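Since the structure comes first, as structure tokens, the remarks are kept for the end.
One protein chain omitted, others in place.
Each chain gets a letter, A and B, in the order it is written, and its residues are counted from 1.
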Amino acid sequence: MPTTTWNRHHVISLADFTPAEYNTVLQTAASFQEVLSRRTKKVPTLQGQVVANLFFEPSTRTRSSFELAAKRLSADTLNFAASTSSMTKGETILDTAKTYLAMGTDIMVIRHKEAGVPNAIAQEMDRLGVRVSVLNAGDGQHEHPSQALLDLFTICTLIDRDRPNIEMLAGKKIAIVGDILHSRVARSNIWSLIASGAQVHLAAPPTLLPKLFAEYIYSEKTDILNGQLFLHWQLEPALQDADFVMTLRLQKERMTAHLLPSLREYHQLFGITRQKLQLCNSNVKVLHPGPVNRGVEISSDLMDDPEFSLIQSQVTSGVAVRMALLYLIGSGKT
Amino acid sequence: MPTTTWNRHHVISLADFTPAEYNTVLQTAASFQEVLSRRTKKVPTLQGQVVANLFFEPSTRTRSSFELAAKRLSADTLNFAASTSSMTKGETILDTAKTYLAMGTDIMVIRHKEAGVPNAIAQEMDRLGVRVSVLNAGDGQHEHPSQALLDLFTICTLIDRDRPNIEMLAGKKIAIVGDILHSRVARSNIWSLIASGAQVHLAAPPTLLPKLFAEYIYSEKTDILNGQLFLHWQLEPALQDADFVMTLRLQKERMTAHLLPSLREYHQLFGITRQKLQLCNSNVKVLHPGPVNRGVEISSDLMDDPEFSLIQSQVTSGVAVRMALLYLIGSGKT
Partner (left out) sequence: MPTTTWNRHHVISLADFTPAEYNTVLQTAASFQEVLSRRTKKVPTLQGQVVANLFFEPSTRTRSSFELAAKRLSADTLNFAASTSSMTKGETILDTAKTYLAMGTDIMVIRHKEAGVPNAIAQEMDRLGVRVSVLNAGDGQHEHPSQALLDLFTICTLIDRDRPNIEMLAGKKIAIVGDILHSRVARSNIWSLIASGAQVHLAAPPTLLPKLFAEYIYSEKTDILNGQLFLHWQLEPALQDADFVMTLRLQKERMTAHLLPSLREYHQLFGITRQKLQLCNSNVKVLHPGPVNRGVEISSDLMDDPEFSLIQSQVTSGVAVRMALLYLIGSGKT
């Protein structure tokens, strides 16, 4: 493992991540990626520690990724699924978290449909003076930091497999396309990409682009954005000369809320296809956090084309990045 | 581990537990509590053994506690949840248990909404002459022995952290408050507290106090109770000079069955508050098996006050006590 300083106890949001912190995650994940290429993909780092996956919102992909990351660090894992839980018995979320704390949990990985729940739990743990770490695995429409970090790792290791660092993205043009309004993935990605010095172009239909969020950014946080964020109501200006295209999952529920005319029309206007990619830099790569609605956010053949698609690499990166996060916040305990 | 004799193969009920058995559990759990304070909280005691959690009734708290206890003893665990099982396919419960037996399960931890199921499975295992142990994790309104044992451990280790024993409670006054009629926790607690020589005071509204249970105890089992059990329809005489107050979970379903006028009225009459605690011994502590309905069985601020509340300690004790039970019934196998 790289010798680095890391003082962060929880990972809730990327809003205040420093370049040094991003680079620590990237370099630690690169070390674990190397472990994962061995025949025995396991290290004893977190032996005897307990990682509890508290998923108050159903998930397969992210839960399995965290579970596997924890197991490869030799931690014991506990899975909590809201559907079979005492949540139906009237217990509060904080009380559930405190129960897992009292059982001896060292790290809580938390997903909840309401923004702010992981932060509330982290604050409660700090207030209690206990050395339990909280990892936000997605909270409402707020943030999904491990997803943005694995996206960053996927891109940076494409450039330099062994020595990824955030400075590599300075001046790159990155398009984020789709339902930005409802996307916690986009919110986390914006923080990391702005921090990297990239030019970030958001493209979405008017009903799915958060005007208030944009206004908030432009008014109060202009120093952070540093002229790096651009908003588009059409796809083409965002794709023009882009180095990377991040597509976002379209929740089909949006249709019923009348935010979209039809999936077909959405695909015609904002779906990524081979043809539309011709606007981009010739080495352009496409990302998607998954699960993908084939033929909606991205054409089916493009998704499967390893020349353009980084989707499988993202999943693989996910395990290494989550191992890095668990390692960084978990191994400081004594 | 303390060198003790332990001949019990299953733990179904505390009705016939001897003081020596209680003390063996308490002292073994104290040893494991010490293990749990180390950085690596794992021992190889049950390596290669299989603990199957057969939860025919949904549970998070108790299932996670047993799962973690088993993992910290290095056992392999299998989780069975009724909802995703072949129970819907018409298999009998005994057949399900025999299937897990045939797979090589060493210890079955069983929860079922019907009283008697863990005992029926234990008897079937004995009839078959196999060395599988059964732990009752809660059966209907019958018993929940591991909960009562962890309550006992929580109280005794408060008095002497390293050398807990049941004789410590002789002469103590302990109030059990709430829905005693439907509570398997109360039934198990009554057995252990009577065995300890404590004075046990039950307080509940008339609709939630089991008259038949009381009559049964007074008529047929007076030798066991030894003048130690007292019944109250009001809270105050139970709290007067009490050393410990055990509150019970109120199932909200009781409302719909017209056993209670309202939660607000229940809280006014039987909810534990700071003010009502002034009736008790000044060192009084409050327990609750969880999950708590804040502001119903106990006021929210009292629940969070470490001066009075043992609720978090109970959860922590649960892992150590369940490790002790798994160890005691599991390590005799060869």
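Please note the rule applied: contacts are C-beta pairs under 8 Å (C-beta built on N, C-alpha and C of every residue); 3 or more make two chains touch, one makes a residue touch a chain.
Please read all numbers here as calculations on a predicted model, not as lab measurements.
J.: Which of A:15, A:36, A:115 or A:130 touches the chain that is not shown?
T.: A:36
J.: Going by the contact rule already stated, which one of A:165, A:240 or A:316 would touch the omitted chain in the full complex?
T.: Checking each option in A:165, A:240 or A:316, the one touching the absent chain turns out to be A:316.
J.: Which residues does chain A use to touch the chain missing from this display?
T.: Given the touch definition above, chain A has residues 36, 38-42, 58-61, 64-65, 67-68, 71-72, 81, 83, 249, 252, 290-294, 312-316, 318-319 touching the missing chain.
J.: Determine and list the chain B residues touching the chain excluded from the picture.
T.: Looking at chain B, the ones touching the missing chain are residues 47-50, 52, 76, 78, 80, 84-92, 95-96, 98-104, 333-334.
The rule is simple: only the chains that are shown with their structure count from here on.
J.: Rotating chain A so that its CA atoms sit on those of chain B: what angle is that, to a multiple of 5 degrees?
T.: Fitting chain A to chain B on C-alpha atoms yields 120 degrees.
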